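Let's look at subunit A:
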Amino acid sequence: MPEVSLIWIEEAGLEGLDPAKAAKKAGVALSDGGLVEAAVVTTTEARAPRSLVNRLKGYPVKWLDLAAEVGGGPLALRQARAAAAVARAAGSAALGTMAQRYTRQPNQEVLVAGRGLAAVAAAHQAAALGHPVLLALETTRARAACADEKPAEVKRALAGLPAQVEVVTGTELVELLGAGGDFQARLQGPRRTSRRRFGAVVLAPPSAYAVPGDMPATAEDITLPVSRLKPKQYQGGEQWLQAAVIAPLGPGATAHGFARAVTAALALQKRPRVQVTLFLGEAKVASEGGERLYRDARRQGVLAMRVEPGGLRVSRDGRKLSFDDPVLGEPVDLRPDLVVLSEEVTGRAPAWLDNPLVTTAWDQDLPDHPRLQAGRTARSGLYLIGGARGAAPGDPRRAQAAAAAADLHGLLSGEAVAVPAVRDVLCASCLTCVRVCPHGVVCYAEDHIAPAPAACLACGVCTAECPAEAIAPPGWSNREMIASLAAGLKAAAGDKLVLFACRNSGMDAARALSLAGHQWPKGLLMVPVNCAGRVGVQLILRALSLGAGGVLVAGCHQGNCRSLNGNLRAKLRSGEAADLLAQVGGRPEQVRFMHLASNQPRALAQAVAELAQTAGEK
Partner candidate 1 sequence: MEALLYLGCTVPVRNLNYELSARKVAAALGVKLRDLTEAGCCGFPLKATDQAAALVIAARALAQAGEGGLTLTPLCSACTGTLAEAAHHLDHDAAARRRVNRELAPLGLAYRPGVRVKHLVRFLLEDVGEAAIKKKLTRSLEGFSFAPHYGCHYLKPSQVLGGLDDPEDPTSLARLIELTGAEAVAYDSMKECCGGGVLGADERLAGRMAGTKLVDLAAREVTALALLCPFCNVMYEGQQKTIAKKLATELKVPVVYVTQVLGLALGFKPKELGFKLNRIKPKDLVKAFK
Partner candidate 2 sequence: MLLNDCDPGFKHQVAAEPGGQGIKACFACAACTARCPVAGHVEGYDPRRLIRLVLLGRREEVLASPLIWLCSTCYSCQEVCPQQVSFTEVLTAIKNIAARAGYGPPATEAVIDQLAAHGRLLEVGEFENQRRTDLGLPEVAEAPAHFQKVLGVEPAGGKS
């Protein structure tokens, strides 16, 4: 239950009444208007001072025309009426407005910005899930595809869009504030700029093919990228026409880039008296049909030649390729009549996405994050799909779009937990929470900290890092956690231990152990957290001061944290707590941190056993 404050505004009709008495009787705390977990104000919104109205904006407040409720009569009667009215209002502030206050209704509208098949597919899928969708295509022609797609296909897909998709063209997303449930987007149209709010945003920036940078530089007049190759133009005469097709050679080569090179090689090889030598680093046959294609090309007569990185050299005039055939162990030269360079899908996330001041939404390692699939970015409610994410044209993009749409639907239909509450009275506007929020949920807008309504995962990183105890997702404030720690430790028998366990790793591992009948130490108190990042120095020290002989924080492995670096923060804070303990003459080994995965129950059991031993040593 949130703490409800009574904000007493003196005005006509309340003369003689005792605010403190009324508050006490109603079971609420009297406040000067700073404490805003939930509030009852004794006047109407219209009559209240503007500064107060502004401060309370967006929070569950029961505006009460107390003067009217109290009416006239003896003071004792008026005092009793006042107390009853405040109590009623407090109840409604706490309960009735709690839903609105703690989980503000997320905006259901979805913005899909970009172009090509991924964009259209995402719009289609989101609409199918019941969301109104604005599909903002950045090109003036609606059917304009990404450079690696066919316009006809995009046109077909557009024609099939349901009615609740509004399509605008020539419109670009140039600024995005907020987070899941409440994004504020600035859209630059052909004529004017507009601002609109959305619950979720899917970015499908244009993608194209580009020749990787590490390709050998052969003479321009004989060199072509795959996308410009027209195989029908080539055929040999008396002499065989020698073509070199160079597949992506570097360590970043993808199966799609390889398949594209092989497709080109096969088409050329089918031409009369053309001999294709296909250069490759690794035969990346992991795409669907890739192995078949590679086999067909060889059967057609394509000569597949593996070269080590940097092993394909070009003469100064750019007309001779030299390499060592690994099978023969001999140097081989080729004077190609044609060099075809393969390309990889490229697509860039918009530059503003990479701006650390906006949020840590994106960096290039994120596509591989095991918990940021389905097009998710670190910023909840913001999705990046398509070529920028490395998806190949065709079905992979549609699949990604479908997955992203399903994910955002889950988010907007309330799967996420409630937004953090901010106690403005304590907030120093230091913006630590804005800076540390891994999901871009905590924003600063209109002169106060304003968390977005749907995107918070209640990881509690803001709470742990806030120097003023001014922000916490409901249920995760220091006060609440310490209270439950105290109660739990009081009930614990024997050597008391505390395990702070992330729900994504430690708790699942613990649950697996419990289900398997594992015997935990008697005095162990398990405290689940949504992210180990919730566990700051203060919680650890409080656990010790409340009688715990040891504290173990179990967070996810590096690179696996759903909240990006909550685990690393927890590790850092555990270290700090241990250091502080050492400074006051305690034993630092009483505080431990471990990286863990949900499927490592044995490691957890062992760590807890070791902690118990440490605690027992005293």
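Convention: a residue touches a chain if its C-beta (ideal position, glycine included) is under 8 Å from a C-beta of that chain, and two chains touch if they have at least 3 such contacts; residues count from 1.
The set was built so that all candidates are chains of the complex that A comes from, given by their letters.
What you are looking at is a predicted structure, and each value in this text was computed from that prediction instead of being measured.
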| item | value |
| --- | --- |
| In-complex contact of subunit A, chosen from 1 or 2 | 2 |
| Residue ranges of subunit A in contact with candidate 2 within the complex | 240, 242, 275, 277, 283, 294-295, 298-301, 303-304, 306, 325-328, 330-335 |
